[in-house]
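What you see is part of a larger complex, with each chain still in position.
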Amino acid sequence: MAGKKPVFLVIGAGAGIGAHAAARFAAGGYHAVLARRSNEDSLARLVRQIEDDGGTASGTLLNAAEDGSIEELVERIERDIGPIDSALYNLGAQIGNRTLENTPHKTFELGWRLACFGVFRLAHAMFPAMAERGKGSLLVTSATAAMRGNAGQHSHAAAMAGRRMLCQTLNAEFAAKGIHVAHVVVDGAVNSPETLGKLLGDNWERFKESLGADGIIDPAALAETYWHLAQQPKNCWSHEVDVRPHSEVPWWNDNPNPQIDS
Amino acid sequence: MAGKKPVFLVIGAGAGIGAHAAARFAAGGYHAVLARRSNEDSLARLVRQIEDDGGTASGTLLNAAEDGSIEELVERIERDIGPIDSALYNLGAQIGNRTLENTPHKTFELGWRLACFGVFRLAHAMFPAMAERGKGSLLVTSATAAMRGNAGQHSHAAAMAGRRMLCQTLNAEFAAKGIHVAHVVVDGAVNSPETLGKLLGDNWERFKESLGADGIIDPAALAETYWHLAQQPKNCWSHEVDVRPHSEVPWWNDNPNPQIDS
C-alpha cells in the first residue's frame, strides 16, 4: 500500500531501466507502480524484490498501444493508490534496422503509437491533476534516434523525434505550472536482459563481454540520474540530459576518415 | 501532356508555395502534377495559369490522409504521365496553438497522419522506381516546429519533428542510390492566401501590411530555392536549408531580457 507515499509510475517496467528506477524511487520513499506489457511472473518478482528491500510497490499489465489503457491506469492509480508524483515513460520502439521497403505502414504506425502517442496520452491523462497540485514530473527515456536519423531507423527515428519535440511542448506549457519534464537521451547499450538481451538473443553475453565492465550502462546508475532529476528543486530543472558509457563514441562523433574531418 | 518531360509532383498545391513551385518547375521544363485536398476551381486555375505561361500541368484532388490515396496517385502518374523526377511534399499540420487539454487524441493523430505519415507513404510508394532509375528528389516544406517545440504546438511539433528525422533516415538510405532528400525549414510567414490567409481571415491584409514588403516570404522566391535544390549535381547536395525574411527573428533568437542573455 502506498499510504501517504508519493507514487512513482513506470510504464515499461522491464528488468532493466524500469525495474531499477522503480527500486530507486521506492528506496527514496515512493510507492512504485510497475506497468509492463506481459510476463506476470517477472513483474511479480520485481515487485517482491522492492518489498524485500523494505519498499512498497504494485504491478500491473498494460498494453500501452491500446486505446484507453494508459488513461484507465492513471485514473485507477490516482483513485486507489495515491497521487502520481513522478512517472517514467520507458517504452521504446526500436525494432532493429529495416530498409524502407521492409518497413510496412503498420510497423511505422506502431512505432509512433508506442514511442510518441503513448507519451502524449500519458501526459493528457496525468498532467491535469499534477497541474492542479502544482507539482509533478515526467521522465522520458529516449535514444539518439531522437537526435538524428540513421539508416534503417525510419520508424524509430520518426517516433522518437516526435516524442522529443512533444517533451519540449509539454515543458513549454507545464513547467511554469510545476511539472518537470525531462528527456534523457540514452546513447549506449543498457544492461537490460529483457529488452536488448532478447533482441540480441544468443549474442547477448558475448556482446556484453565485448564492451567490458564499464562499457555498458548499468540501469542502477541510470536510475540514480533519474532520481537526481526528479529531486531537482523548481529553480534548477534539467530538461535534456544525455548519458553514455565512457567508452562509447557519442552519436555526434563519427570519424571514418580521421585525416580529413571536414 | 508530359511527353518526355520529367514529372514534378506537388502534394499540397495551394495558391502559395505549392502553386509557385509547380510553376517554377514547369518553366524549367517539367510537367507539373498538382494535388490538393479540395477546391477544383482553384486547382483548374493553377493548371491553366501554367499552361498559359507555356508549360504543361495536370491537377488532381487528393485526400492525403486517406489510406491508399498517395499510393494510387504515384502509381497513376508513373503509368499514365511519366516517371516522377522530383516531388514536393507541401502539406503541413499547423492548427494554431492549443493547450494540451484542447488537443484531443484525434487531433494529435491527424497531425501525425498529414505531416509525418504522409511523407513516409509518399517515399514508400515513390522511391523504389526512383532508386531503380538512380535519380530523383524529394523536397519537403518544413517549419521551425521541426526544430523545437513551442507552447501549444503539441500536435504540430511532434509531427514535424518526426518528419524531419524521417527525412534524415530516408537520406541515409537513399542518397547513395541517387535520391536527393531536402528538408526546408520555413521560418517565417509565407504570402499564401489559401493557407495562412485563411487561418488569419479578416486579419490577413492587416497582417501583411504590418510585415512590410520584404517581411513576408514570397512563394515565388521560395520556389527558386526549391528549384536550385532540385538542380544541384550529385556531388553537392544540400539536405537541410532554412529560409526567412530578412526582418524575421530566427527561431533560435529570443531575447526577452537583453541585459542578461544567459
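By letter and in written order, the chains are A and B; residue numbering begins at 1 in each of them.
Here, a residue touches a chain if its C-beta (ideal position, glycine included) is under 8 Å from a C-beta of that chain, and two chains touch if they have at least 3 such contacts.
All of these numbers come straight from a predicted model, not from anything done at the bench.
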Since every chain here shares one sequence and 2 of them are in place, how many copies does the full complex have in this file?
4
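Quick note on the criterion: only the chains that are shown with their structure count from here on.
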Rounded to a whole Å, what is the gap between the Cα centroids of chain A and chain B?
33
For the chain A and chain B complex, residues of the former touching the latter:
99-101, 103, 105, 108-109, 112, 116-117, 120-121, 123-124, 127-128, 145-146, 148-154, 157-174
